[in-house]
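One protein chain is absent from this view; the other protein chains keep their places.
As written, the chains take the letters A and B, and residue 1 is the first residue of each chain.
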Amino acid sequence: MELILAVVSGTLFAASFYLLLRRNLLRFVIGIIILGNAVNLLIFTMGRLTREVPPVIPYGQKVIEGAYANPLPQALILTAIVISFGLLAFTLVLVYRNYTVSRTIDADRLTASEPEQDVDLHTQKKRLPA
Amino acid sequence: MKVLLVLPVLIPAVTGILTLLLRRSRFAQRALSVLGAVALLGASSAVLWTVQTNGIQVAQMGNWAAPFGITLVADSFSAGLITISAFVAVAVAVYALRGMDVEREFFGFHTLFHLLMMGINGAFITGDLFNMYVWFEVLLIASFVLLVLGNEEKQLEGAVKYVGINLVASVSFLTAIGLLYGFTGSLNFADIATSMGNIQEAGLEATIAALFLVGFGIKAGLFPLYFWLPASYHTPPAPVAAIFAGLLTKVGVYSLIRIFTLLFPDPTGYTKTLLLVVAGATMVIGVLGALTERNVNRLLAFLVISAMGYVVMGLGFFTTLGLAGAVFYIFQDIPVKASLFLIGGVMERETGTTEVGKMGGLYMHRPLLALSFIVPAFSLAGFPPFPGFWGKLTLVQAGLATENYLIVAIALLVGVLTLLVVAQVWARAFWSPAREEGLVSTDSPLQRSVLQAPIVVIGVALLAVGLYAQPLFDLAQQAADNLTNTAPYIQAVLG
Partner (left out) sequence: MIRSLILQIATRLLVPILLLFSIFMLLRGHNLPGGGFVGGLVAASAFVLYSLAVGVDGARRVLRLAPRTLLGTGLACSVGAGILSLATGASFLQSLWVKVPLPGLSDPLKLGSTLIFDIGVMFVVVGTVLLMVFSVEDRVPGLIDD
């Protein structure tokens, strides 16, 4: 099980890096989403997987007897999910707002804040699609 | 002790909440903002004083004993940083009374400013890895909104770049936390430090260290991860830029120093060399960028990068003297950078342009501003008797002691180039003949003094530290002792 989750997490990392390297800002945002999930899965796997024994103390007892699933990674992931949810909402609105002003989601055309000089090193036809 | 250590986080939180609830009254917001900053300075100084007299201070949140709960720890390094940050916060809060427009104030500048301070202080005094991640996110989200506040096109664009790269940095940090947790089973700094020896695979340790280096390196603006910094720091108004330049990169480099000294005390193989290479490249790239830049705020942003190189160089030596130099350099660089960005804001306000070459004659029109520019600028270049000189001197000594001659030569060369940069700004913006059209600012003398007072106060403080550096240097020395000999830190946390 650990192996499967490790492979899934690795695949998610790879997919997100591919998206993060695109010039299209929407793809970039999707890459961030996938990256967050990849890390959450990684933390979950690193906390060791224990099946079918939730860390809940039975009624009337003081402690759990025997092995139980590690609750801490789940708490960490929950926190990380909440944080990335907030950040993602902000990022999406930011990209959208920026689009309404600059009319582009191509990262290379975001040059309003840059000094006015020719910085484009490649001609357009040599470039990969965004 | 339970109360005192919480205050650096609690006071900005309460101030932020109150300014949010009282957002209809501009006067109440401003009064609260300044009062909150002053109270923060008081509380931080009290923490510093307690740490100086009674040693490392620890507070357990919710009374959960370490390593199970979240621990707040203040040693000399943390306490010094929160005190200096609070000092800068007071200066910025006063400057913002005039340097901030009504619209931004209504949309929550004061609230966000104090929440940002809360995040910064939290990151400085937490003793828990995941808690540090949460504080990073708190300060990030506050800085995101501060950056876009005002909705100008260039701000939105700078924010897209800043937000994108910082999210990636956070994920890198979080990945490192996940891996480290998987192998040590703990998130408490002190607890992890005691069980780091159990990690058998050297490759894994290097991986975790590299992930931390990438995460914090992006936040600190280190080579080759610095591109976002000059692309965004020149877009917000001066008070926001000042707090960003003064504090945000310092949080990144603080975390770098804390993690590397506590968790990776004897780095295997190439980490030391890597840090020194990164440090050298950061210094050179930063100063070269500043040399070619004509926009005053972007020029200053490049100088922020260059200064980070010196700090990382001190860390790369991994000796007490090197760390003392690095800590001293951070301590003096916070007010230097904040004050330079505040001055940049006044220069833009007075002349109506950000181009250094078009300013001209500021010395004639505003002699006080020109004088208060000299102190931070020449401190940056490492000129005696300004505090930057003592920081660089210590770093150079540490470099010579560890026989890293090449990096010392680079550091000295970069110092000369920095001098060239600030001399150029001085000559073009201040000393060149007065402009025919005069100044465009319509501020009354009283309004101008609100802008000038914080800059002058920081300048005087820097000059005082430069002339009598011993107390601050002792603090840095003590901090460095705690960083190289981690036993007292671990003892204080785990009891």
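Criterion: a contact is a pair of C-beta atoms (placed from the backbone, for glycine too) under 8 Å apart; a residue touches a chain by one contact, two chains touch by 3 or more.
For clarity, every value in this text was computed on a predicted model and none was experimentally measured.
Colleague: Sort by label and list the shown chains the missing chain touches.
Modeller: Hidden chain contacts in the full assembly come out as A, B.
Colleague: Tell me which residue among B:Gln60, B:Ser172 or B:Gln332 touches the hidden chain in the full complex.
Modeller: Final answer for the missing-chain contact: B:Gln60.
Colleague: List the subunit B residues touching the unshown chain?
Modeller: Touching the chain left out of view, subunit B contributes residues 2-3, 6, 10, 13-14, 16-17, 20-21, 23, 59-63, 108.
Colleague: For subunit A, enumerate the residues touching the unshown chain of the complex.
Modeller: These residues touch the chain not displayed: 82, 86, 89, 93, 96, 100.
Throughout what follows, only the chains that are shown with their structure count from here on.
Colleague: Whole-Å distance, subunit A centre to subunit B centre, using C-alpha means?
Modeller: Result: the chain centres lie 27 Å from each other.
Colleague: How about subunit A: which of its residues touch subunit B in the complex?
Modeller: 20, 25, 28, 32, 35-36, 39, 42-43, 45-48, 72-73, 76, 79-80, 83, 86-87, 90-91, 94-95, 97-98, 101-102, 107, 110-115
Colleague: Looking at the complex, which residues from subunit B come into contact with subunit A?
Modeller: So the residues of subunit B in touch with subunit A come to 130, 134, 137, 140-141, 144-145, 148, 151, 153-161, 163-164, 167-168, 171, 174-175, 177-179, 181-183, 231-232, 234-235, 293-295, 298.
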